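The complex appears here without one of its protein chains, the remainder shown in place.
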Amino acid sequence: MLNDQSFPWLTTLIVVPLLGAGLVWALPGAARRHARTVAVAVSLLTLVLAVVAALGFDTAASATHQLEEQVSWIPAFGVSYALGVDGVGLALVLLSVLLVPLVLLAAWREHPDAVATGGERIRHYVALVLVLEAFMVAVFAARDVFLFYVLFEAMLIPVYFMIGAFGGLQRRYAAVKFLLFSLAGGLIMLAGVIALYLHGPGGPEGFLVENLVGLDLPVTTERLLFLAFFLAFAIKAPMWPVHTWLPDAAEQAPAGTSVLLVGVLDKVGTFGMLTLCLPLFPEASRWAAPVIIVLAVVSILYGALLAIGQEDLMRLIAYTSVSHFGFIVLGIFAFSSVSIQGASLYMVNHGLSTGALFLLAGFLVARRGTARIADYGGLQKVTPVLAGTFLVAGLSALSLPGLSTFVSEFLVLVGTFTTNKPAAIVATLGVVLAALYVLLTYQKVFTGPVRDDLATTPDLSTREKWVVGPLIAAMLVLGFYPAPALDLVRAPADVTLEQVGVTDAAPAHGSADATTSTTDDGSDQ
Amino acid sequence: MTPAFVAPEIPWAHLLPVAIVLVAGVVGVLVEAFAPQRLRRAIQLTIALLATAGAVVAVAALWAGVRDTGGTVVLGGSMIIDGPALVLQGVLALLGLVSLLVIADRTESGEDAFAPSASAVPGSDYEELARRKGLAQTEVFPLVLFALGGMMIFPAAGDLLTLFVALEVLSLPLYLLSGMARRRRLLSQEASMKYFLLGAFASAFFLFGTALLYGFAGSVRLADIAAATSTVVGMDALLLAGVLLLMVGLLFKVGAVPFHSWTPDVYQGAPTPITGFMAACTKIAAFGAILRIVYVVVPPLEWDVMPLLWAIAVLTMVVGTVVAIVQTDIKRMLAYSSIAHAGFVLVGVVALTSSGISSVLFYLLAYGLSTIGAFAIVSLVREVNAGPGGAVVAEATHVSQWSGLGQRHPVLAASFALFLLSFAGIPLTAGFTGKFAVFSAAVEGGLTWLAVVGVVVSAAAVFFYARIIVLMFFTDPAGTAGETTTVVRSEGFTTVAIALGVIGTILLGVLPSPVLDLLADAAKLIP
Amino acid sequence: MNLSNYLVLAAVLFTIGATTVLLRRNAIVVFMGIELMLNATNLAFVTFARIHGDLTGQVMAFFVMVVAAAEVVIGLAIIVAIFRTRRSASVDDVNLLKS
Amino acid sequence: MAVLAGLAPALAAPLTSPVLAQATDAATTPGADFSNDNGWIVLLKAVGIIVFLLVSVLIAIWFERKVVARMQIRPGPNVHGPFGLLQSLADAMKLLLKEDINVKAADKVVYIVAPMISVFCSLLTFAVIPLGPEVSIFGIVTPLQLTDFPVAVLYILAATSVGVYGIVLGGWASGSTYPLLGAVRSTAQVISYELAMGLSLVSVFVLAGSMSTSQIVESQTQVWWFLPLLPAFVIYFISMVGEVNRLPFDLPEAEGELVSGFMTEYSSMKFAWFFLAEYINMLNVSAVATTLFFGGWRAPWPLSAINDGMFNEGWWPVLWFLAKLWLFMFVFVWIRGTLLRFRYDQFMKFGWKVLIPAALVWIVAVAGVQGVRQFTDVDLRTLLIGLAVVAVVGIGLSFLIPERRGQAEAAAGGEPEPFDAFAAGYPVPPLPGQVLPPSPRRLRAQAQGAQASGATATIEGSPRVTDDEQTDDQVADGEEGMPRG
Partner (left out) sequence: MTTPLGLAAVATGLAETGRTSGGEATLFWFIAPVMVIAALGLLFARKTVHAAMSVVLVMISLAILYVAQEAPFLGVVQVIVYTGAVMMLFLFVLMLVGVDSSDSLVETIRGQRWIGALLGLGLGAVLVGVVLTAADLAPAGLVEANADSNPVGVARVIFSDYVFALEVVGTLLVVAALGALVLTHRQRLTRQVGQKERADARIAAGTVLTPLPAPGVYARSNAMDVPALGPDGRPLESSVPRVLRIRGQERSVAEVHAEIGAEGVGSTPPERSITGEEEVR
C-alpha cells in the first residue's frame, strides 16, 4: 500500500485534517477542553500520512506529477478535481504538514482567556488551523487551474478568521486589509482564469494545467493574462509594492498564524509563479522578467532596510520575509536552472527559518506580553536556550553557510549571476543587510545587561523545545545535506525552464555540494 | 358574419405549476372568509406549503417533456413553456416555499413579522388590543401565493399583454405586503407607498413601451415582434423606443440603476421575511422576462440597445457596491448588495450566449437561496428594550447592533457569514460559482471588459461584507450594546429555511455540476 | 388628418403624466399622473389598433383599464392607510426612510 | 344654459351614430334601423325627448304629491288648475324667481358647473331608450328612438356614473360640512350600487345576446326578461332606487341628518337643476327597467295577441311604454310613502353583503345554464328541472344547518339586581340590568311546578332533567329564595 500510486494519498491528506476540524467543532461540551489534543493528534497523523505518501514518491521522476488523482468536478466549466505533486509541490506539502503540528503545539497557551471561556476560542482556532492545512495541501497539489484558484481564494477565509478573531488590538484592520488585498488580486486573477479557459481547448478538462500549457495565445492576450495571474501571486508573495498587508497581518496575527501565513501561505504566490505563470505564459514571462527582476531586487533591499528600522519584532520578521521573497522571485525570473532550483528550495527553507523565528518571537511575546524590541534586553543570560535557538534561526535567515537557507540563497544568486549580473550584484547587498538586521536584533533583545523586569523570565519549556527543535534540526540537516531536497527540485526546474523556452547554457547537474557545480557557468543568454 | 366562436384549448398540464399556485391563493381567500379564526393560520400554511411543493413537483413532471422537445408554445402564444421558463418556475416555486417558511415563523415570542391588524393605526389602542388578542393577518399567505403565481407566469409569458398582467399580479400583493410589518409600521407603510408609486410609474413606462411595440409590429406576441423586426422597415424608432421603455419597467423590478431608488427604502421598511421573498423571487421573475426579451426581440437592435444595457450593468454594479459600503442599516446594506447583484446578473444577460442564459439561471438560484437565508437571519436578530427583563422588540438592523454576534450565537453568525461570503463570491460557495458562470459567459460573449469591471467591483464589494463579518466575529459586544441585541429562537420554520439556504449555498459552491448540467440543458429559449 | 396626431396627443399626455409624477409632491396627484399615463397609453393602443386593423390593441386597452382599476384600489388603500397615521398625503412627509 | 343642457341628447346622438350606423349596417341581427334618418329628424327626436322629459318631470312632481297625499288620506295639491295639475309649474316658477345665492366659501366654478353636470348627464340616457318601433314621421320611416348602438346599455351606465359627479362636486364645492358629508355618502352609494346594478344587467345581456337597447327589446318578443330573470330584476330594482337617491336610500340628502345633503347650499335656479336631474333620473331608471325587463314598448300579453300584433305597431307601443314607465314611477312613490330610511351602515351592508353577492351568484348561474345549453345537448327543460332539484335539495340542506345562537343571549350575564317595582310607592319601570319579577300568578304557578318536580326527584332518586328545566328551576329557586326541596 505504501507504494501504491493509485491510493488517493493527496485526498487523504486533505480529508483527514478536514475531518479533524469537523471533529473538533463537533466535540461535545465536556470533551472540548481536549480540542487541542485532538487537533495535534490529527495533524501528527497527517504528518505521518504525508511522510508515507512521500516515500511512495519517485524522486527520480520528480519532474512529473505523481500521486495523481483526477475526477471530473464541474464538467460544465471544464473543471476537474485533479491532484498531483512534482518535486516542488511535494516539498511544500511536506513543509506544510510539518509546520502545522508545531504551530498547534505552540498555540497551546496562546490565549490567556482560553480557560475563562472553557477553551471555546482555542477550539475554533485549532479547527481553523486544520482547515487551513487541508487547503494548503490541496493548493500545492492542484493540477487544475480552476481548482488552484478556488483553493487559493478559499484559503483566505480561515486565515482571515485566524487573524481577525485571535489577533492583537488592530486585528480587525489587519484582517480586512489582508482579505481585501488578497481578494482583489485573486479576483483579477479570476478574470484571467476565465479568459485562459476560453482560449484553451475547452471541454470538461479544459482547466487542467497540462491542457493549458503550450497554448498559442495572441501576444497581447498572453501578456494581459500573465499580468492578471502575476498580480495575484505578487500580492500573495508579498512583493514590493503590494506587500503592505503583510507587516500588519504578521504583527497582529498570533505567532502561529504568522508562521503558517508567511511560512506556507505566501509560498502559494511564488509557487504559482513557478508552476503557473512561467509554463502557461512563457512569452509574457520573458517579456516581463526584466521588470519583475527589478521589483524583486527592490523587494530584497526594501524589506531588509525596513526590517532594520522596525521596533516590533513581528513586523521585523515580516519585513525580512519581504526581502526573502524578493530572493525567491528573483530566482524564478532569472531563468536559469540553478536559480529556479534555488528559489524552489528557498521556499522550503524560508518556511523553516521564518517559522522558527516567528514561533520564538511568539514565545517571547507570550512571556513578556509585548513585541516591542525595546522592551527586551539581556535575555541571553536568563533564557539561554531561547536565545540560542533564536540565534540559530536568525543566522539561518541571514543565510549562514551550514544552515539550509544558505544553500538556496547561494543558488539563487549564482543562477541570477549567470543571466543578470547587475541584479545579482545588487541582490547580494541584501545578504549584508540581512546580517545587519538579524544581529542587531539579537543584540538588542538578548545581549547586554538583564533588565530587571525580565530577570525571572522562564526559559523554553519542554513543549516549546519540542516545537522549535524539529525546525532547528531540519535547518541543520538541510544545510549540511541538501541533496534530497535538491533532488526533488532539480528536475522540475529544468522542465519549467524548458516550458519558458529559455535554454540554459550550462544546466547545473551538481551534486550535494552545490557550490562547486554552479560557480563555473557564467554565460549569458 | 365571422364563423362561430371556437373555444380555445387550454393545456392545463403545461399551466399546472402556475395554476396550482394561483388556485391555492384563491382557496386561501376562501379560507379567510369561511374558516374559523384559530384554524386559519394552520390551514393557510398547509395550503401554501402544499401548493408551492406541488408546483415544484409539477415542474419536475413537465421537465422531461420540455427537455426532449425543447418546450412548447401554448394558448396560441400566450405562454411559452420552454427550458428557462420551466426552470425559473421551478426555482421560484422552490424559493417561494423557503420564503413561506420564513414568513410563517412566529419565533418563540409567538408573533410573526406582520402586523396583527394591518388596518389599525400604528400606535393606537386598537393595535395594542389586536396584538394582545393574538390576531394574525393570515391574508399574507394567499397574497404571497398570488405574487408567486404572477412571478411564475412572468418568465413564461409569450406576449406583452400576459407579461403586463403578470407584472401587476406579482406587484400588487408585494405593494401590500411591504406595508404590513409588525414593528416600525410607519416605516413599513412608507415603504409600501413608495414602492407602489414608483412601481406603478414604472409599469406605465412598460405599458407605453408595449404600445409602441404593438404599433411597430401590429401584435403583442414576442414572436411576432421578433419576426417583424426583419420585415417591417422604416419604423426602427418605434421598435427601439418600445424596447427601451419595456426594459425600464423590467429593470425597475430588478432594481437596476438608475431605476433602483425604491430598493433600499422598500427593503428596509418591508417585513423582513417579505424582503427576502421580494429580493429573491422578484428578481428571478423579472430577469426571466428580461432574458426572453433580450434574447428574442433585441438581437436585431443589438448595437442600439446593448451598449445601454452594458452601461446599466456597469452602473448597477458600481453604484450598488459603492453605496452599500456606507450603509449602517443591515437591511439597506443587503438592499444595495442586491442592486449590485442585479448588475452581475445583467452581465450574464448581455453576454447573448447560451451559456449566458444558463449562467443567469444559476446565479439567480444561488443568489435567491442565500438572500432568503440572510434575511431570515436578520429577522431573528432583535433588539431588547432597555431595563431588566426587557421585552424583545423590533429587529436590530443597525450594523453596530450585530457586533459580537459570532461569540454569542456562533452557528447563526456563521450561517450569516457564509451567506455574505457567497454574496462576495468567495470560492466554494454558490456565489462564486454563479459569478464565475456569468463572468465566463460575458468573456465568451466578447465582453471581457465587462467581466473585468465585474471582477473589480466584486473585489470592492468584499469590503462591506467583510465589515459585517468583522463586526460579528472580531468585535467584542460593547457592554450595553450587547445586552440590547438578542437572537430569538425560531419556531422551527426559519431554522429549516436557513438550513436549506446554508446547504444550498455550500452544495452549489462545492458540487454545482448536476445543477449546471441541468441548466445547460434548459438554456434554450423558444422565440 | 393623419392618425399620427392621435399618437402625438398620446405622447404629450403621457409626458404630462410623467412630469406630474416627477414634479408634484401630493401622493394622490402623483397617482393621478400615473393614471393619466395609463390613459395616454390606451389612446396609443386604440390608435394603433385602427392603424393595423386589428382588435388586439383595443383588447390591450381593455386589460389596462381593468388592471388600473385594481391598482387604484390597492394604491388608494395604501394612501388612506398612511393618511390615517400621518394626516398628510405629501410625499415629502414620508421621509422616515431617508434617515 | 337650459338650451345648452337641452342639447345633451342631441350631442349624444351624433357622437354615437357613426358606430351605430356601421353596426346596424353590418349586423345581421335585427335591431333598429336608422339608415333613413337625416339631420332634421334627429333634431326633431332630440327636441321631442327633451320636451317629453321636462313635461314628465312636472307631471311626476304633481303625481308624487298627489299619490303620497292619497296614501296619507289628504287631498294633496288641488288649487291651481284641474286636480292641482299646475301646482308644479307654479312651484317651478317660484324657484326660478328666487334670489340666486352664491356661497362665499364655495369653489365658484365647480359650484356652478356641478348642477349642470347633473342635468346634462340625466338627459343623455333617453337617447338610447326605444319608445316604440319604427313609425313614419313626415314620410320618413324611423324608429322611435334617437339612436342605438351595440353598447347602448353600457352607455346608459356610463352617463349615470358621470352624473354622480354633479352631486359629489356640488357637495364639495359648497365649502360646507353637510354638503360634503352628503357628497361622500353619495360617492360610496354610487360605487356600491352601480356595481350591483351593472351586474344585474349582465344576465340580460347574456340572454339577449346584445347590449343594444333595441335588440334587447327585440329579444323580449316571447317573454319579458323579468320573469326568467326575476332575481336580476329584483336586484336591479333595488339598486335603481339606491342609484337615484330615493327613499329608503336617500342618504346623501337625508333631511334628518344632513339638512338636505349636497344641495344644502344651493338655491334658486341651481337648486332647480339638481331637482330636475333627480326626477329625470327617476324617469331614466324606470325607462331602463321597462326596456330591459318589461319588454320595452311591447304590448302586454293578451293585447299583443290581438289582431296579429296590431298593438305592437305604429304609435300604439308608445302607450305601453309610458304605462310601464309610470308603473315604475308609481312604485317609487309608493315606496316613498311606505318605507323608512335605512341607516347608513345597514345600507352599505345591504349593498355589499346581499346585493352584490346575490348578483354574482345569479350571473354564474345564468352563465352556467347558457354554457350548458350552448356547448352540450341538454335541452332547456331537463336543465331547468335539474336546477330545480338542486335548488330544492340545497334549501332542504340549509334547514339542517343549526342556527347560530343569538349573541345577546350569550352576552347577557350576571345576577339581575333586586328590583322593587313599587319604589317610593309608585309603579316604576325597571332600569337596565334589572329584571321585572314574574307576576304573582306566574310565581304561584312556578312554585307548584317546582314542588312537583322536586317530588318526582325524591321518588326516582336521580332526576334526569333537561338543561332548560334545570335552568328554570334554578332561576325559580333563586328568585323565590327557597331551598331546594
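Per-chain numbering from 1; labels A, B, C and D assigned in written order.
Here, a contact is a pair of C-beta atoms (placed from the backbone, for glycine too) under 8 Å apart; a residue touches a chain by one contact, two chains touch by 3 or more.
Note that this is a predicted model, so its numbers are computed, not measured.
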Not-displayed chain touches, in the whole complex, chains B, C, D
Using the document's definition of touch, tell me which of D:Leu54, D:Val110 or D:Leu387 contacts the absent chain.
D:Val110
From B:Thr52, B:Thr107, B:Gln137 or B:Thr397, the answer for touching the chain not displayed is B:Gln137
Listed residues D:Lys94, D:Lys349, D:Arg373 or D:Arg442, member touching the removed chain
D:Lys94
Which one touches the absent chain: D:Leu53, D:Leu131, D:Leu144 or D:Val164?
D:Val164
Where the unshown chain meets chain C, residue by residue:
1-20, 22-26, 28-29, 31-33, 35-36, 39, 42-44, 46-47, 49-56, 58-59, 61-63, 65-74, 76-81, 83, 87-90, 92
Touching residues (missing chain, whole complex) on chain D
4, 7, 10-11, 13-19, 21-23, 26-27, 39, 42-43, 46, 61, 64-65, 87, 90-91, 94-95, 107, 110, 149-151, 154-155, 157-162, 164-165, 168-169, 172, 180, 183-184, 187-188, 190-191, 194, 198, 211, 255, 260, 271, 275, 411, 431-433
Which residue numbers on chain B touch the omitted chain?
1-2, 5-8, 10, 15, 22, 25-26, 29, 32, 75-79, 117-120, 126, 129-130, 133, 135, 137, 139, 142-143, 146, 149-150, 153, 159, 161-162, 165-166, 168-169, 172-173, 175-176, 179-180, 208, 212, 215, 234-238, 240-241
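In this text, only the chains that are shown with their structure count from here on.
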Per the C-alpha means, the centres of chain B and chain C lie apart by a whole-Å value of 25
Measure off the straight-line distance from the CA centroid of chain A to the CA centroid of chain D, and report it in whole Å.
92
Approximate Å spacing (C-alpha centroids) for the pair chain B, chain D:
49
In their shared complex, chain A is touched by residues of chain B numbered 358, 406, 410, 421, 424-428, 432-433, 435-437, 439-440, 443-444, 448, 451-452, 455-456, 458-459, 462-463, 466-467, 469-470, 473-475, 511-513, 516-517, 520
Okay, in this complex, where on chain B does chain C touch?
118-119, 121-122, 160-161, 164-165, 168, 172, 175-176, 179, 185-187, 189-194, 196-197, 200-201, 204-205, 207-208, 210-212, 214-215, 218-220, 264-265, 268-269
Using the touch rule from the top, collect the residues of chain C that touch chain B in their complex.
7, 10, 14, 17-18, 21, 27, 30-31, 34, 37-38, 40-41, 44-45, 47-48, 51-52, 54, 56-57, 59-60, 63-64, 67, 70-71, 74-75, 77-79, 81-82, 84-86, 91, 94-97
